[in-house]
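With one protein chain withheld, the remaining protein chains of the complex are depicted in position.
So, subunit A:
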Amino acid sequence: MSTTVSQIDEVKTSPWSGGRSPFNVEYGKIMMWFFLLSDAFTFSSLLIAYGSLRFSASVWPGADKVFQSVPGLVDHGAPLVFVGLMTFILIASSVTMVLAVEAGHRNAKKEVVGWMIATVIGGFMFLGCQALEWGHLHHEGFWWGSVPPAEELKKLFTGGTEAVQHMTSQEFANLFFTITGFHGFHVFTGVIINIIITVNVLMGTYEKRGSYLMVEKVGLYWHFVDLVWVFVFTFFYLV
């Protein structure tokens, strides 16, 4: 009997031949990636709906005129300052998150805890800012299904009849509260998940497990929230 096996009986060793993880990534992390992909579709649908409604409108309330207050400090004439602060808070909390992941690679429990707490604080600061921003707009008269009176609206537009101004302001208000609300809800759940993971780190769950992979998985979610804000920021505040 020959000791050589025919080609068809040979044990295949390529990444997709079974018996190993072809992506070289743990199952939960792959699932987090695909969840985020589906979430990206949801957010894109909302933002593209906003874009197409805005494209089809002849006039639209100017972002630099709607958002020009720093709640508690300046009421007028400071366009983009407050949302700039919110953007930097979220980028900073993304950085602290990635630093927590990096500390996890070195199994440095104390550092992971420190950076995770910093991330949670950043998340709460962002949510607080968003609450102030919503409160300010609501105070001005914007809400789902309601806009400020016509003489106030006039200041936000260059051109357009009163009826058109009313219609597009209403579209703007509905889209703004829906999209930033959906994003804010993601930030809120992200903060809750981050707190749970921080508690687990403190209790030594991942130390016993030998890997801080869970920190990486919530990190992916948290970066995704930051990623969505980058787009919301551009399309609501800059364009």
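Observations on the structure shown:
The rule is simple: a contact is a pair of C-beta atoms (placed from the backbone, for glycine too) under 8 Å apart; a residue touches a chain by one contact, two chains touch by 3 or more; residues count from 1.
Here is the rule we go by: contacts and distances are computed from a predicted model.
Only one of "Dipeptide ABC transporter ATP-binding protein", "Caa(3)-type oxidase, subunit IV", "NADH-quinone oxidoreductase subunit N" or "Branched-chain amino acid transport system permease protein LivM" fits the UniProt record of the hidden chain, and that name is "Caa(3)-type oxidase, subunit IV". Screening A:S146, A:T189 or A:T234 for touch with the missing chain picks out A:T234. Residues of subunit A in touch with the missing chain: 15, 21-26, 30, 33, 37, 40-41, 44-45, 48-49, 51-53, 55-58, 64, 79-80, 84, 87-88, 91-92, 94-95, 97-99, 101-102, 105, 209-211, 213, 216, 219-220, 223-224, 226-227, 230-231, 234, 237-239.
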